[in-house]
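All protein chains but one are shown at their positions in the complex.
Order of writing sets the labels: A and B. Residues in every chain begin at 1.
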Amino acid sequence: MKHAVTLALFTTLSLSVWAGPEEDRTAFVQFFEKRFPSIALEEHVNGAYALDEDKRKQWEALESGFPPYEDAVFDGEALWDESFANGASYSDCFGDSPAVKQHYPLWDAERGGVVTLELAINNCRESNGEKLLDYTDYAMVALSAYVAFESRGEPIAIEVPDQAALAAYEEGKAFYYQRRGQLNFACSSCHLEMAGNKLRSERLSAALGHVTHWPTYRSKWDEVGPLHKRFMECNDQVKAKAFELQSEEYRNLEYFLSYMSNGLPLNGPTTRK
Amino acid sequence: MPTLKFMFAVLTLLGSSIAAAADFTLEERIAKGYELAADRNAGNCFSCHMAEGAEQPGNSGPPLIMMQLRYPDRDQLKAQIADPRMRNPNTNMPPYGAHHILTDQELEWMVDFVHSL
Partner (left out) sequence: MTPKFVGMAALSLMLVSGSVLADECSEANALIQTARDAYDAVDARGFAWVPTEAYLTEAKADSAAGACEQAMVNAQRALDTAKAAMVQAENEATAWQSRVPK
């Protein structure tokens, strides 16, 4: 009897631990279903263009011509196929198919940290004796653009496999909802609570689907750039001191945010204003 | 017993504050407040609020109309802009005073402008 109670208690505890992220995701998705009842969930991968018909038309015209991320995809493919000095290549790290973006970020139990696609690319280079790429380097952006392109249509499949992974997920979740900066905004202030509203003439996009399309060509940047660059920009806009590209803070944030979009199809790279 | 020097200092102070207040007419203060409200690096009010004279205003906050009816007491309007969390802890409006986004002088001009709407 005593054992049964202990066992039951133990089961409940461990269940609640594993159910955490999934419960969070369900509530997150329901929030946007309620806020945008006429918009299909999958449509949110198109960000603000899911919410604004006029801007969507301009965007679709741009995407159907020669989209400005095309060169990055081609250059990335060439870099991906190159052999390292030791004769190995990226496929020795990632497998035969470069369509792997749906699994990133992933929890690396050995290293005890969240590994994004960009970090995995550098880890692969390191283990093969190659120089690490700077995260702003065009080669890094091009490689991740190629992987994103090859992974189009794959549903996001992020896992939180153990307690240590859960701790990183929780860090990212706290970051998402914490107000920061002199202007006192959380990520969730604009992209959850105010999603769909207009800031001046710009429509605030929904957080759901935010991670599906990176790297992205952003007109404001006039180049293809990674998700963490957008994180930095968001922090800066609310006058919070930004963190570094691939910092632990941003990797955990990406981990949480990607889990929230689990099941949505990848559609990167793309273009945004 | 105040010394002559002390009284002179008080008089000078009084004189200068009167001069400062008289430096700008109400219209001028309203104009200064409008500039701050429109400036993206200062008030940036029109990002969220529709108001007369606002270019491409956003819609996250209530329109700034009939402000004297909504805030008969100018001090209450100032308190609301300085720290809107006092009335609504979950507001997304920045605390312009509490977070030192505007100086007290700028806040005064802002209040003059918003109260004129």
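Criterion: a contact is a pair of C-beta atoms (placed from the backbone, for glycine too) under 8 Å apart; a residue touches a chain by one contact, two chains touch by 3 or more.
Not measured: the values here are computed from a predicted model.
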- Given A:Asn122, A:Ser188 or A:Thr212, the residue that touches the chain left out of view is A:Ser188
- Note on the structure: Of A:His44, A:Lys173, A:Lys198 or A:Arg272, the residue that touches the missing chain is A:Lys173
- Which positions on chain B touch the chain that was left off? 90, 98-100
- Spell out, residue by residue, where the missing chain touches chain A. 24, 27-28, 30-31, 173-174, 177-182, 184, 186, 188, 192-193, 236, 239-241, 243, 249
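Following the convention adopted for this analysis, only the chains that are shown with their structure count from here on.
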- When the C-alpha atoms of chain A and chain B are each averaged to a single point, how far apart are the two points in Å? 41
- Message: Could you list, by residue number, the parts of chain B that touch chain A in their complex?
- Response: 46-48, 56-60, 92, 94-95, 99-101
- Task: Would you tell me which residues of chain A are touching chain B in their complex?
- Result: 182-185, 189-190, 193-194, 197-201, 204
